[in-house]
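Omission of a single protein chain aside, the complex is shown with its protein chains in their original locations.
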Amino acid sequence: MAKTIIPIGPYHPLQEEAEFFQLHVEGEKVVGIDVSIGYNHRGIEKISESLTFDQVPYLVERVCGICSTSHPLAYVQAVEEIGGIQVPERALYLRTIIAEMERLHSHLLWAGLAGHFLGYNTVWMWAWKYREPVLDVLEAVTGNRQNYAFMKVGGIRRDFEKEDIFRIDQILDELKPKIDLLTGAVMDDPVLHARVKGVGILKPEDAYSFGAVGPTARASGIKIDVRRDEPYAAYDRVEWDVITDPAGDVFARVKVRLLELYESVKIIRQCLRDLPGGEISARVKEIPPGEGIGRVEAPRGECFHYVCSDGTNRPVRHKIRAPSYVNVPTCQVTVPGETISDATIILASVDPCYSCTERMQVVDKEKGTTLSGKDLVRLSQEKTALLIKGGHR
Amino acid sequence: MLDPITRFRERFWKTMVKFDQRSAKRIYIEFRPIDVPEAVRYLTSTLRARFVIMSGVDIPEGIELLYHLSFDGFGKIVTLRTRVNKDSPQIESIAPIIEAASWIEREIAELLGVEFIGHPHPGRLLLAEDWLEGCYPLRSERHKP
Partner (left out) sequence: MSITLKALQKSPWVFHLNTGACNNCDIEILNCLTPKFDLERFGVKLVGSIRHADCLLVTGPVTRKAAPRLKTLYEQAPRPCLVVACGTCAISGGIFKDGYNICGPVDKIVPVDAYIPGCPPKPEAYILGIVKLLEKLGQ
């Protein structure tokens, strides 16, 4: 059969960023995929070299809006490693709380988008509605809904008040039944099972060679999690589990993320309970020459920062590796062999975040065949509708 | 089982230029460019280290390439360090050994102008097609005379 090339993107209506995938198809089957990025490349690593150590956190939290705690946290850890700075206990706990809140809102956001791609717009609206209270609390305690400006070298910028602790507790109480509802709806839905089970399988071997991280790797049965492997902040002082699933398909990735919501709630609860008093920031003198590495488990996986200092007040080199940079290429093995209508959800299941990947920009080619990203989402939604009609209910 | 770092050291002590253990979790090892692929191969296929990323740094003496690999079970990061000269920066590609290095090598080629010999799909990754040939944004102007 003749090969057809279908370009998706770069500007897909509901994916937040520009992206460009080229699917090579034979009839209904995808036989190959090309990814092209660079639309979001803003040259952050270069800009970083012109800012002082204290200014960089503001820049790196704008690498990616959703991970606006993880990037600054990884960066400040790298700088703290260079300077041998001891961060006060209270700051460590508060960092953990904010990082986990971010995971909550990020996973909910993703669950909503995945629902949309599958044709469940209700899930989208629900998940995003439940996400709002989390953002409200973040706004109350940090001052902004996103881009919190919370981390700084040596500690954090803003202390929690008594009411904040109470408020977070309350939000968690309210959130819990809603997560139950969402998880229940996903786990027991026969249509969803039929739709995403066994689709887009990422074998552990492939996950390893692509260097996949985060929920993408954990859903392939690889037990990696920076929070456990190299505990930072207060993760070694609380009890929690690393969620894994051996299946490696889209369903496993959904499941891992949903179950992680519970772990996050658990972690935040313990941190609130054990929150020590005291200083929130250490005194920082000059940053000596040297190099440091900071790693953080962002909602999408390991976020890696390498900072090199030469004794001046600016970093000489700052390398940022966002989790999607290694997760997105896995679509080269997960998508081929599947049908066109499944391509969208497989791509979405790694929770791609291109602004991170390129820390800067995404691509297009338009001409050729006529299926657009929108058509693909439609195809995906129609398939679900067909399943529903087909008596799975 | 022997600690992977010890095993690595025993195997490569001859070719290593410098071994530097900064802390329990951070190990920096310097190699000559020619020995890097072999070291990466041993780390990834025998010792099962996960390839994290590479960074390229423009320093006065040349371009420094750092290969960061992680032993997740031990929480250690091993960084292989090597230096290529600035006039004709070249090094053998490790993308055929470990797929994860494919994008980053293209990125470094684009942003720092290092040539990776034997890369399976060379070509632009991030910058626009009409970007000026020979203009590398991450090269530093600081060291210019």
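Labels A and B are assigned to the chains in the order they are written; within every chain, residues are numbered from 1.
Throughout what follows, a residue touches a chain if its C-beta (ideal position, glycine included) is under 8 Å from a C-beta of that chain, and two chains touch if they have at least 3 such contacts.
For clarity, every value in this text was computed on a predicted model and none was experimentally measured.
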Candidates A:64, A:233 or A:348 - the one touching the absent chain: A:64
Interface residues of chain A (partner: the chain not displayed): 10-11, 13-14, 16-18, 38-44, 46-47, 50, 58-59, 62-66, 68, 109, 124-125, 128-129, 132, 145-147, 353, 355, 360-364, 372-374, 377
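The criterion applied here is as follows: only the chains that are shown with their structure count from here on.
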Chain B residues touching chain A - in the complex, by the definition given at the top: 25-26, 28, 48, 50-53, 55, 57-58, 66, 68, 72-75, 77, 79, 98-100, 102-104, 124-128, 137-138, 140
Complex contact set, residues of chain A against chain B: 37-38, 41, 43, 45-46, 49, 81, 208-211, 224, 229-231, 291, 293, 295, 302, 304, 306, 308, 316-317, 319, 321, 325-326, 329, 358, 360-361
